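Every protein chain of the complex appears in place save one, which is left out.
Each chain carries a letter (A, B and C) given by its place in the written order, and its residues are counted from 1.
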Amino acid sequence: MIVEGPWKERAQASTFNEREFQVCITARLVEDAKTYWVAAGGGPMYSVLLAKKLYAPNALYVTEDGIIAAEPLLPLDPVMTVVGARPSYRAVMWTTMNGVGDHCAVGYMDYGILNTLQIDPYGNINSTWVGRYPEEGRRINGPGGADTIAAQCRRVILMTDHQRRKFVPQVDFISSPGYLDGSAGARERAGLPSGTGPWAVITNWAVFDFEEETRRMRLRAIAPFVTLEQVLGEMSFEPVLAEKIETLDPPTEEEVEIFRGEMDVSGQFSGAAGDWIMREGDRWTRVEGGA
Amino acid sequence: MIVEGPWKERAQASTFNEREFQVCITARLVEDAKTYWVAAGGGPMYSVLLAKKLYAPNALYVTEDGIIAAEPLLPLDPVMTVVGARPSYRAVMWTTMNGVGDHCAVGYMDYGILNTLQIDPYGNINSTWVGRYPEEGRRINGPGGADTIAAQCRRVILMTDHQRRKFVPQVDFISSPGYLDGSAGARERAGLPSGTGPWAVITNWAVFDFEEETRRMRLRAIAPFVTLEQVLGEMSFEPVLAEKIETLDPPTEEEVEIFRGEMDVSGQFSGAAGDWIMREGDRWTRVEGGA
Amino acid sequence: MEEAVDRYVADGDYIVWECNYLQRGPSALLREVIRQRKQRLWVCGKFSWVLVAMLVEAGCCDRADMGFFIGGAAMNRAILEGRLAIYEYSNVVMTARLRAGAMGASFIPIRSLGGTDNFKHSGAKLIEDPYTGDPTVIVPALNPDVALIHVHQADVHGNARIFGAGISDVESALASRKVVLSAEEIVDIEDIRHNPGLTKIPYYAVDAVVHAPFGAYPGECPGHYASDTQHVVEVFGALFGDRLGEYVEKWVYGVSSENEMLERQVGFARLKSLEERATVREGFRP
Partner (left out) sequence: MEEAVDRYVADGDYIVWECNYLQRGPSALLREVIRQRKQRLWVCGKFSWVLVAMLVEAGCCDRADMGFFIGGAAMNRAILEGRLAIYEYSNVVMTARLRAGAMGASFIPIRSLGGTDNFKHSGAKLIEDPYTGDPTVIVPALNPDVALIHVHQADVHGNARIFGAGISDVESALASRKVVLSAEEIVDIEDIRHNPGLTKIPYYAVDAVVHAPFGAYPGECPGHYASDTQHVVEVFGALFGDRLGEYVEKWVYGVSSENEMLERQVGFARLKSLEERATVREGFRP
């Protein structure tokens, strides 16, 4: 899945941020000549852009405001990842939210990539409420366009931080659908199109897919700078374990150079969260990072 | 309704075609600053255009291909009343069939004007089949966009030739809805928007409206060159008679000049059907016309 | 052209075309469909003037959703002899059905068709509005097997521009399983990227792009050429005079290809004059 590829032959970065690592791993998963719906930009968009530069030149992405296959003028201003002139630059089409929603509903979106706040073993996503809805707790953003992406894209890739509070046995609120209760046909019974659903989860530490029979999250690979114990220790539920847990390659110098030089120029992305990892020989050391 | 107006003060034409008369009468009914859906052009479109020149400068019309408020480059080529560059000329918007359908469905079409082939006392229209559907008889064109216009425009004006075979007690096939069986709320029960329906019928001989209580066609006025007996004699059903049957004014010289000079330049419209009427003093004589 | 029709239009397909034989329609593609003698097509007969009759007379079509077409003797025979089955809708209802198909929905509520005899001879249903309880008409989504669309400009990937009013180009492109475009002009994707706002159909909806100058002949392609009035009169004459067979023989079977038809039967001088008659270009040329 993500162990073989051109990056193997490239020089590895000796210092990188965990968020950068997460983007690089996601980029390596991007399939050439496929169409990605990356919600409203951010990590998902940067992953596809990085992939286009290095591994999948003909991969294309759309955003929920109807920008189709842009070649954005980077870097983007803060939060201006949609509608604006720079993210819209050199698109092949400008349409609308219903426009891209139709493209997705009829099956032209091969993949969706989503940032998620809280996730359960079946890939259900909470981005609405932390606590007991609606009496007690904290309001978050709401699904945005993620509900449609999670419901209708053929394969959905979920990006999230590797923390206990994010991997929970049951989300406080299902904002966007995974495999729901995990039973066979649960999505179809709820009115969602068949042949869709979560396909992978990528964190700053690990990569998961979903076991076909059980539709449960399955650990496939971990970062070289963490142990299996650490990975499982930062999850509030026990994922299925693949027969062989692969070890992911660290970012290449090429990957981080392009990401820092063209995308995360102000460092606000890697600066916002995630520790820094440094390598000396075979030793990895972690430096507290983030805001 | 159509007896008072500026045309009263204008010089009357001494020779005109019945089809021209019908268009002039329709033009006099056009309200200023209202929006008309004229299906795919023809007599309905010419009526609004004539009205814009003489009586209702701010009346506007749309066609079913989504041409909004054009100022067409006249004359038009045969059948090229839609989509083409000349009918589209100087529109304020070009949209699509669903586009203009939406504009109508939400209530922005004040009036619809339709050519009709066969019509019954409740303004139901047949443009699909003459005879016993579908075993015996003759196929015609089908509703085109008329079904939507008849169903959703606030007021619908129907243009038809004054002939026995066209005014029938019951149409062979309801292609576009009038007041259906004439019962109160029949249109709403069939799923059509309330506050809509046939409003007037204009032939080459007479003008009808619809009696509010019964929703039946009511004769309001007749041409100066026919008698009440002739009018009723060319109908296969008995319309309601208004308390006072008005007499319509013949076309003005101005009306026919503009119509012949700018719209029906090749004469194909008036040439296609309709007799010619000549006036000598108070005497009207009829000359067989048409194809 | 030949290859695209051969590869993407199959016997028994449900076929939709945009606009019609006289107005920015895929006239060349449809003549090629007849030339290849496709069978048992089910056609979307919205806003379609002479095309349905041509296909029926040529023996390509045995089912039609209506719409609008000019009847005539050929059509009448086919219906009465049971060679043509017709389902009754209307132009706007058919484009609503295509919109439902383009939305990935299986049906769509509409505010017309109710109470008519079309309703009785169509797939429409009268249901209780699940919210208001009011009587509501719904029609089934239409997802054709193949859509044939003539566009002003397209790149080789299928990103397409259409100028002027239209019927349901975008809906048909999204609703249909296979999409074949004929384009007056092929433009570079760089050109497309310079003005993404002009793109109406995205590449991923398109299976084939055919470069077809005068692809709408004898119809008009607004901004490029006017309709061939003489030819328009000829085809209507054939329709009403029950000589459609002769018309098809002459203009379709009588030539081996569309290029040959334009070269030999229309000729450069005539085509040039049609271009010259297209004096209104504003808004139709980027």
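One rule holds in what follows: contacts are C-beta pairs under 8 Å (C-beta built on N, C-alpha and C of every residue); 3 or more make two chains touch, one makes a residue touch a chain.
Remember, predicted model here, so these are calculated numbers, not experimental data.
**Q** Among A:Thr116, A:Thr148 or A:Ser270, single out the residue that touches the unshown chain.
**A** Of all options in A:Thr116, A:Thr148 or A:Ser270, contact with the hidden chain holds for A:Thr148.
**Q** Looking at the full complex, which residue from B:Leu76, B:Ala91 or B:Met159 touches the chain that isn't shown here?
**A** B:Ala91
**Q** In the whole complex, not just what's shown, which of C:Ala105, C:Val156, C:Ile189 or C:Val266 touches the removed chain?
**A** C:Ala105
**Q** Among A:Val3, A:Leu74 or A:Leu192, which one is in touch with the chain left out?
**A** Of all options in A:Val3, A:Leu74 or A:Leu192, contact with the hidden chain holds for A:Leu192.
**Q** Can you list where subunit A touches the absent chain?
**A** On the subunit A side, contact with the omitted chain comes from 63-67, 73, 77-80, 82-86, 88-89, 91, 94-98, 101, 105, 128, 133-136, 138-148, 150-152, 173-177, 180, 186-193.
**Q** Residues of subunit B in contact with the chain that isn't shown?
**A** 35, 67-71, 88, 90-95, 102-108, 152, 193
**Q** Just checking the interface: what residues of subunit C touch the absent partner chain?
**A** 103-111, 123, 125, 127, 129-132, 134, 136, 138, 140, 163-164, 194-197, 282-283
Here, only the chains that are shown with their structure count from here on.
**Q** Between subunit B and subunit C, tell me the centre distance in angstrom, where each centre is the average of that chain's C-alpha atoms.
**A** Distance between chain centres, rounded to whole Å: 29 Å.
**Q** Could you tell me the distance, in whole angstrom, between the mean C-alpha positions of subunit A and subunit B?
**A** Subunit A and subunit B have C-alpha centres separated by 61 Å.
**Q** Where in subunit B do residues touch two or more other chains at once?
**A** Expected reply: no residues.
**Q** Give the residues of subunit C touching no fewer than two other chains, as numbers and ranges.
**A** Residues: none.
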